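Note that one protein chain is taken out, while the other chains of the complex remain in position.
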Amino acid sequence: MRKMSFAEAIEDALCQAMREDSRIVILGEDVHAIRRNLYVRFGEKRVRATPISESAFAGAGVAAAMAGLRPVIDLYMVDFLGVAMDAVLNHAAKVASFSAGHWSAPLVIRAGCGGGYGDGGQHEQSLWGWLAHIPGLTVLVPSTPADAGGLMLAALEHDGPVIYLEHKLLADYWLEFLGSGGRKTVSYDIPPQGARGAVPDKWEAVPIGKAAIRREGEDLTMVSVGASVHRCLEAAKALEPQGVSVEVIDLRTVSPLDTEMILDSLRKTRRLLVVDEDYQGFGLSGELAAVALEAGIVVKYGRVCTEGTIPYAREKEDETLPNVGRIVRKGEEMVREA
Amino acid sequence: MRKMSFAEAIEDALCQAMREDSRIVILGEDVHAIRRNLYVRFGEKRVRATPISESAFAGAGVAAAMAGLRPVIDLYMVDFLGVAMDAVLNHAAKVASFSAGHWSAPLVIRAGCGGGYGDGGQHEQSLWGWLAHIPGLTVLVPSTPADAGGLMLAALEHDGPVIYLEHKLLADYWLEFLGSGGRKTVSYDIPPQGARGAVPDKWEAVPIGKAAIRREGEDLTMVSVGASVHRCLEAAKALEPQGVSVEVIDLRTVSPLDTEMILDSLRKTRRLLVVDEDYQGFGLSGELAAVALEAGIVVKYGRVCTEGTIPYAREKEDETLPNVGRIVRKGEEMVREA
Amino acid sequence: MVEADLWELYRQMLRSRVFEESVRELWEAGKISGEMHLGMGEEAVVAGVVCQLQDGDALALDHRGTPAMIMRGVDPVLLLREFLGHPDGLCGGMGGHMHLFSKEHLAASSGIVGASGPAGVGFALAAEHLRPGRVAVAFFGEGATNQGMMLEAMNLAAAWKLPVIFVCKDNEWSISTPSADVTASRVEARAQGLGLDAIQVDGNNVEAVWSIAGEALHRARQGNGPSFLHAQCARLEGHFLGDLLIRAGRRPWAELPPIAGPLIRSLARSEGAHLGERLKGISDLLSVIWNARAKDRSSQEDPILITREKLKGDAARLRDLEEEVRREMRGVRRNA
Partner (left out) sequence: MVEADLWELYRQMLRSRVFEESVRELWEAGKISGEMHLGMGEEAVVAGVVCQLQDGDALALDHRGTPAMIMRGVDPVLLLREFLGHPDGLCGGMGGHMHLFSKEHLAASSGIVGASGPAGVGFALAAEHLRPGRVAVAFFGEGATNQGMMLEAMNLAAAWKLPVIFVCKDNEWSISTPSADVTASRVEARAQGLGLDAIQVDGNNVEAVWSIAGEALHRARQGNGPSFLHAQCARLEGHFLGDLLIRAGRRPWAELPPIAGPLIRSLARSEGAHLGERLKGISDLLSVIWNARAKDRSSQEDPILITREKLKGDAARLRDLEEEVRREMRGVRRNA
């Protein structure tokens, strides 16, 4: 067991995979700088800086994957997928269906996501639930260094398109790049368990579609993903003195959902609190409600999500993103009313 | 009261509005041909044919709206929004928030949606639930001529971005354009109540955010939108002889949802069957589950949606889109198990 | 460079044409659903490029992908079954004519205008890494040169010096819009403006296409980067089968009356543009119909007829070849 930062874990797993599989190439803006260690190690053909032409290089990634490469499309922020959405919606996600399974597009789209550092609403979205709506996509969102590396490996091995989102509060280089810029005068509410932790000596794939129970409990199931998992754990601790026993499930994979683990937990606690940094409506929080109802499990339900465009001003932003206070209040409310 | 086709109703309402408000302009590919009557009547400056540059003219529509016009962006199919998604996700939807409400982008994005005529998975998507995930957008999907005209008027009067989707099985000119092409040798399962019907003599806006009860019932609430509303009504009839009394709610507005009407119905029937031609996961069907659970209403829940990429072959397609058979079977199942 | 074998090129062009004639019949009989974009009129452009591809070369196609698929060697029976929606079609009936995929031939199409640009770049990138000396070809229309991802793709290919040939089949139309009306510059100028070598070629002259494409392919195979071919050609069957514009031109007495009523009302009603502008609107519409009619099934601009003319000297061989092709395609029709 080694200890690593979230960012190091991704790079280390990617590096291991690139050593073993020469088909893996990284394409994206500024990758010679942002992925400089891989750039030096594997050369400019395998780590290739692009123009600011997301629709061209994401679209090219789809075809390159079909033709035998394993491209990692490095996209800065997931917000910028707006300009390249056609490649995802109408191409990557549909190749396997259109070809009746004869052909596939095994590419990884890797992007930063999430807020908490005051960069405004076009740079801090999460969008994992939005992307999960599109059939044919796998959507991964790690919350620990071990999962960050293991899921990156799984993404690279998967025979289809994968969206891999790394939360900027967990990946220190993003926060440094977009938030601190060398300043010692700013600080962030970084979940320490997410930003640094134990990782295996040799990376193995963390299975896609498998959630993880981060804390066991009896009264209330919190289901979350990404940085918010750590907010849930904090909230769970805060609820403990009040005698509320909280189970925290980290989805890790948003699509496909690990419905089995979720339902097992709900059968026990009969209370579902979804904590989702993505937008509230028509997304992950709704889907989890449907999963419970479809299984015929009667639950009390609540959600703490991002309800609107993310504000720039730090305090407003903190109130908009799911925070520990909001989670605790909602949890109390759900237990009280029971 | 006049009688009109769904397509005539939209054109008629648009024409009425364009006469009254010279700020309304239509931009889109081939609009001189597709909107030829408006083109002749209002001239080439107000009905303006574009190059195949969706991201430019949708983005231009946002700014033009901010600067005082009321643009209708005519987009062929909603599928093609993939190439222009940035204008929707990061601009249209966010102007009002970013400017703290000082500024808005009152544009209408109008597009064909839906399947049932064998055009394949890049031309038949619905995507209303997907778009509704984005805070700041209003999403309208009429199912009758009266609503088609009335909601178009509402869209044009609304002080913010509106996505207006017209189902191709209801709008005869789309079906003729993309499906029949003058052939007498093909036929479609067109809901007659949706394709033609009574409309007011002078158009008035149908309020945004108000659903409509299309049929009253006691045992089961079907919630749907677009062409599927008519499938629900047929299914409801088929269930009648079995003694199942079905209420059918036509959402008309996908976002914001008319939660009040939905909840009132659910309190009565205690059964919610969502019939949604958009993709099943992480969308409208999930959101409706959350709406019920959040209100603390215990319901039996089921959904009949589009689960994957829409196949080209007609029979496969019919099985994939919500059809009367699937709705009836699901309805029976939900009542039986009760 | 290999000389063009005009007989073989004509054979391939004719195979595509006869196949698409079947498709047209089956579509009209209601056996094929949805839109149907034929490549009739583009056969010389497609043959001149595709017939010199090698194993491991890749094809990125647009909504008119049938001719390229046929000429590349995809089994026409599988194609026709696909169009008919059979479970044992090329794509199991999942794709249809706008979404044709043959992994074996590294050939993929898309119904999204402009998508073949990035796809061509991606295929070329894979060739560079995995199959040096192999190339990718992207086919698209002149209308697609207004699509951002296509423009981006041209720059990307040029910046990375990738082995990809952009082939613009310029039929002057984007559905019902004369592309020149919405395009502010010539096609070559924009390709050059994005860093590509751009060459114009008569798309009805299959030997000319062959020779220009041959040079471009050679350059690409040698690692000397991408090229852009601009080939003029005609749209012989309208935008798609059943195109109202074309129907109106072909049978005005039957097709125009239902359209005319609302148009005349639009002309006459109070409130709206000035009469002059409205009359211009009507005249715009008529000229669109008129101009589309000009190339509709034009024999002067039919690459099959033009190529056939050159082979007429050997009438017996020509007859045999044509009979063989027709026999093949009758077989295809029977087996589909």
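First chain written, first letter: the chains are A, B and C, and each begins at residue 1.
The rule is short, and it goes like this: a contact is a pair of C-beta atoms (placed from the backbone, for glycine too) under 8 Å apart; a residue touches a chain by one contact, two chains touch by 3 or more.
The structure presented is a predicted model; accordingly, all values stated were derived computationally and were not measured.
Seen in the complete assembly, the chain not on display touches A, B, C. Across C:4, C:125, C:138 or C:194, the residue that sits in touch with the chain not pictured is C:194. Contact with the chain not shown here comes from a single listed residue; of C:33, C:116, C:146 or C:204, that residue is C:146. Considering the whole complex, the residue from A:82, A:194 or A:281 that touches the absent chain is A:82. The chain that is not drawn here is touched, among residues A:38, A:64, A:211 or A:275, by A:38.
By the touch definition given at the top, chain C reaches the unshown chain through residues 146-149, 151-152, 154-155, 158-159, 181-185, 189-196. Counting the whole complex, the residues of chain B in touch with the unshown chain are 23, 25, 45, 48, 50-51, 53, 55-69, 71, 86-87, 90-91, 94-95, 97-103.
What chain A contributes to its contact with the hidden chain is residues 19, 29-30, 32-34, 36-44, 46, 49-56, 79-80, 82-83, 117-123, 176-183, 185-186, 309, 311-316.
By our rule, only the chains that are shown with their structure count from here on.
Chain nearest the geometric middle of the protein is B, using mean C-alpha positions.
Centroid analysis (C-alpha atoms only) places C farthest from chain A. Computed centre separation for the pair chain A/chain B is 31 angstrom, with centres defined by C-alpha atoms.
Across the assembly, chain B contributes residues 55, 79, 82-83, 120-122, 309, 311 that each touch 2 or more other chains. Counting only residues that touch two or more partner chains, chain C has 91, 93-95, 99, 110, 112, 148-149.
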